[in-house]
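The complex is shown incomplete by one protein chain, all other protein chains being positioned as in the whole.
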């Protein structure tokens, strides 16, 4: 039984479209491994181009995966046509991001009309070893089409 | 008058070496714009390859810049030979990261033997417009050569 | 010159009323020391009843002061009739909260129609010594009278 009742019956296609529209995800070779209402897993292979000084994946790149997992998980529960933005997140780095591949697992803890709260964890797979490398808690915001118009008008008028 | 008294007289070279050793910084085209004891500014040009769905820079990439600014700022005050790792950070995203170039400005608020606390801000430059797009507070940890050996031995023995 | 233009000309009275309506502030003997548009200072004397195991003020009590400073600072910039709630905050504890009195200084960094971002610092005064003991970054939310009605109706109907 699903924990959440999505407002958008077509949530899989909508969330996938938001994910696919992000060049950063392609560049980082992050892909959707699993997608359900309020739950997402993203996968990423190791890439030396995104390492820090010890050859492990940079904390910012791990954060990009965690943030996107939270965003897509939140987006599955938003109304059709909503835009999404990240308000804030906190990342705790628990172990070096050392491995051949990585998994970012996010779930919605509290959905809301405006704000959605998510939690996510990053795992590294190093041979047979799996380890928890980082956690995230984050707040995501839904912008309805009306709010997007109001925002755009405010911006246009501010620029005029 | 400098706010901080670095323990490492050669802190500029040491901090620059840690920065240069990170492939992720090269890949993201982030460079050191200014470096002082406890203070750092990093610069990054816009790159469409790291955009989110609206063409703005992805929050994870902004976070990579902020985290590295905090790390390098903290590293300038650490003892010679120390290794550095990020314990945690929180990012608040205040405006879309829209611009041709970006600046990540970090400063040490409280240095410590083991833990250093930093604050950082990310600014976007969009034509003549400068805007604050994100803030970070973060905790960095110094690992002395002795602690690095103890860690390595513990790991080697755990793997044996 | 004020940094912010308050929407509520009567913001001092409104913000003071929200502060005074909180029994927790009276119990903790926290008072308003300074109040401006987007800026607040709260003061608190030491009380042994709120100490942790070493006799210093408990981190949760320091957080109560920081959170309220953020909330009141944010409230000075909200529209008349708005209700305010805290979305999230992060506290970094930099030194023991040791002193006879404490100051919580908050300022709005980014006001918004719905969300306001604030930063705050807690200082301890121990004889002649002043020290920074903690920092907070926090997100506050404005609920307009309309949003408050919608929320109440949703709750009433959920309870029916």
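Which chain is which? They are A, B and C, in the order written, and residues in each are numbered from 1.
What we mean here is this: a residue touches a chain if its C-beta (ideal position, glycine included) is under 8 Å from a C-beta of that chain, and two chains touch if they have at least 3 such contacts.
As the structure is a computational prediction, the values presented were derived from the model and not from experiment.
Visitor: Which chains here would be touched by the one that got left out?
Guide: Across all of the complex, the chain we cannot see touches A, B, C.
Visitor: So one chain is hidden, and I want to know which residue out of C:33, C:59 or C:147 touches that hidden chain in the complete assembly.
Guide: Per the contact definition at the top, the residue touching the missing chain is C:59.
Visitor: Over the whole complex, note the residues of subunit B touching the chain we left out.
Guide: Here the touching residues of subunit B are 87-88, 90, 114-115, 139, 141.
Visitor: So which bits of subunit A touch the chain we can't see?
Guide: Touching the missing chain: residues 90, 92, 94-95, 109-110, 117, 119, 132, 135, 137, 139.
Visitor: Pick out the residues on subunit C that sit against the missing chain.
Guide: Missing-chain contacts on subunit C: residues 18, 21-24, 27, 48-53, 58-61, 63-68, 85-93, 96.
The rule is short, and it goes like this: only the chains that are shown with their structure count from here on.
Visitor: Taking all residue numbers used at the subunit A/subunit B interface, answer same if over half belong to both copies and different if under half do.
Guide: same
Visitor: Based only on mean CA positions, could you tell me how far subunit B sits from subunit C in angstrom?
Guide: Distance between chain centres: 29 Å.
Visitor: Suppose each chain is reduced to the average of its Cα coordinates; what separation in Å results between subunit A and subunit C?
Guide: It comes to 30 Å between the two C-alpha centres.
Visitor: If you average the CA atoms of subunit A and of subunit B, how far apart do the two points sit, in angstrom?
Guide: Centre-to-centre distance between subunit A and subunit B: 22 Å.
Visitor: List, in ascending order, every residue of subunit B touching at least 2 other chains.
Guide: Those would be 90, 92.
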